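Right after this comes chain A.
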Amino acid sequence: MSRKLVIPGELVAEGDFKLENGVYREDNKIYSSVMGLLDIRGRTIRIIPLTGKYVPKVGDFVIGIISDIEFSRWYVDINSAHSAVLNSSDYFRDIDPFQTDLSKILSLGDTIYAKVREITPRKKVYITMQEKGARIIKKGKVIEVTPTKVPRIIGRKGSMLSMIKKKTRINILVGQNGRIWLDGSPEQTDLVTKAIEMIEREAHTAGLTDRVKNMIISEREKK
Partner candidate 1 sequence: MKVGEPERLIIDGKRLDGRAFDELRPIKIEAGVLKRADGSAYLEWGGNKVMAACYGPREVHPRHLARPDSAILRCIYNMAAFSVSDRKRPGPDRRSVEISKVTREALEHVVFTHLFPRTAIDVFIEILQANAGTRCSGITAASVALADAGIPMADLVPACAAGKVGGEIVLDLNDVEDNYGEADLPVAITPKKGEVTLLQMDGNFTREEFEKAFKLAIKGCKKVHKIQKEALRKKYGGT
Partner candidate 2 sequence: MYDLIAEIKRDNIIQTLKAGKRVDNRGFDEYRPIAVEVGVGEKAEGSAIVQIGKTRVMAGVKLAIGEPFPDMPNSGVLTTNAELRPLASPTFEKGPPGEDTIELARVVDRGIRESECIDLEKLCRVEGEEVWIVFIDLHILDYDGNLFDACELGAISALVDTRLPKVEDGMIIYKEKTDERLPIKDLPVETTFAKIGDNIVVDPILDEEQVMDARLTVAYTKKGDICAMQKGGVGTFTEKEILEVIDRGLEKSKELRKHIPFKEV
């Protein structure tokens, strides 16, 4: 199904709709507010953005970098408009900030894979490590892609990602914030980087999974 490309200020619908991201209403008319693809399902309307900073959602896993340390919390750069907060109690439940030097646990520049726990109405973002799958990342390589392309890299029901993992036998963690962690040999890492760049470049085209698969196979045969 091809979705219509829209530009900020474009009229996308009229009448009674439930508005989600990327649209706004003036009287009875509904307009897009971002560059993206128009997505109307029943009476619900939204724009799938094609560009823009990562907008955190509760439940997202993100790859973050420790950017500041305070008495009982870390600030974490998550490639978004705001830094996220990691409270010490979201690391170990029974941490005692009076007894613990937090920088001994996570210091400036450390990389973590954490889950978005809460977003306040004032847009403060809290992340947590108290979650299955959350971890500190100590080795490997993190690459960055446009956050709006992450769903394409994962693929429908994870199809793209599992294909890449199967064909290259490499550890991959995808942060919804556009950061992707790769852990494998230099050759494997390079090949996956190429595949991801290809997905990012051709995200809007059909039959992409097969083309990426063919690219990986032919690259491996070269060696």
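Everything that follows uses one rule, which is that a contact is a pair of C-beta atoms (placed from the backbone, for glycine too) under 8 Å apart; a residue touches a chain by one contact, two chains touch by 3 or more; residues count from 1.
Behind the choice of candidates: all candidates are chains of the complex that A comes from, given by their letters.
Quick caveat: nothing in here was measured; it's all calculated off a predicted structure.
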Only one of 1 or 2 touches chain A in this complex; which? 1
Where on chain A does candidate 1 make contact in their complex? 4-5, 7-9, 22, 24, 31, 33-35, 49-53, 81-83, 122-123, 148, 204
